[in-house]
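See structure below.
Yeah, one chain of the complex is gone here, protein chain that is, but the others are all in their spots.
Up next is chain A:
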Amino acid sequence: MKTEREQSRISRRDIIKWFTAAAAVSQFGPALSFGQGAVGAEGYGQDPKVAGIFKPGDHWPLTLTSSQRKTVTALADTILPEDEYGPAASSLRVPDFVDEWVSAPYPRQQAARKKILPGLKDIEELSLNLEGERFSGLSLKLRAKLLDRVTGEGSKDALAKRVAGFLHEFTSICMGAYYGTPAGWKAIGYVGNVPSPTFNGPPQEVLDRVGVTQTVK
């Protein structure tokens, strides 16, 4: 399986484009700050081209540092690992989505950024405290052990409590990304987005299980 870096859809051309944009903005207004602070980009407006295929970075620059992306990737792959349901989060480009999310210029995403960026720092600090190693450097087993300590019952210090709150928000973003892909659809049991000359309704097996009959003949 390809690594997340190999699969990244962010092209060199995009990176040059963002830095050009950042340079332009810094001349005339607040500089784009990569990896911290507020995002200075604009949204896609009220009349974007919608009938197209887009990727993170097409509408505004991505702003996570490589270090932050390492933490995002390790954490996303712990939350949504490769298993019998589907591939790991990073192979579905969840880290790109997280980067796009926290880099977006909209209020909801800006609010998330204020939780996610400190959270990434916190989880690395917690990992150093508990395991003596950066979170992104831990094995999957040790990462899971750390999450167990954070999400499990029992008393927690202030840092662990902060990490638990951050995890909730971070997991939510990852869920939106992971399950928006064909592999994610398979993992959750969504079947659709295919043309069909008829709509047959729920199969008999489903009707029987729920105890209903199809009333539209």
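As a convention for this text, a residue touches a chain if its C-beta (ideal position, glycine included) is under 8 Å from a C-beta of that chain, and two chains touch if they have at least 3 such contacts; residues count from 1.
Definition applied: contacts and distances are computed from a predicted model.
*Asks:* Match the chain absent from this complex view to the correct UniProt protein name in "GMC family oxidoreductase", "Helix-turn-helix domain-containing protein", "ABC transporter permease" or "ATP synthase subunit b".
*Replies:* "GMC family oxidoreductase"
*Asks:* Just name the one of A:Gln68, A:Ser136 or A:Thr181 that touches the chain not displayed here.
*Replies:* Spelled out, the listed residue whose C-beta touches the missing chain is A:Thr181.
*Asks:* What does the interface between chain A and the hidden chain look like in terms of residue numbers?
*Replies:* The list for chain A reads 43-48, 50-56, 58-59, 78-81, 83-86, 92-93, 97, 100-101, 104, 106-109, 144, 147, 151-152, 164, 167-168, 171-172, 175-177, 179-182, 184-185, 187-203, 205-207, 209-216.
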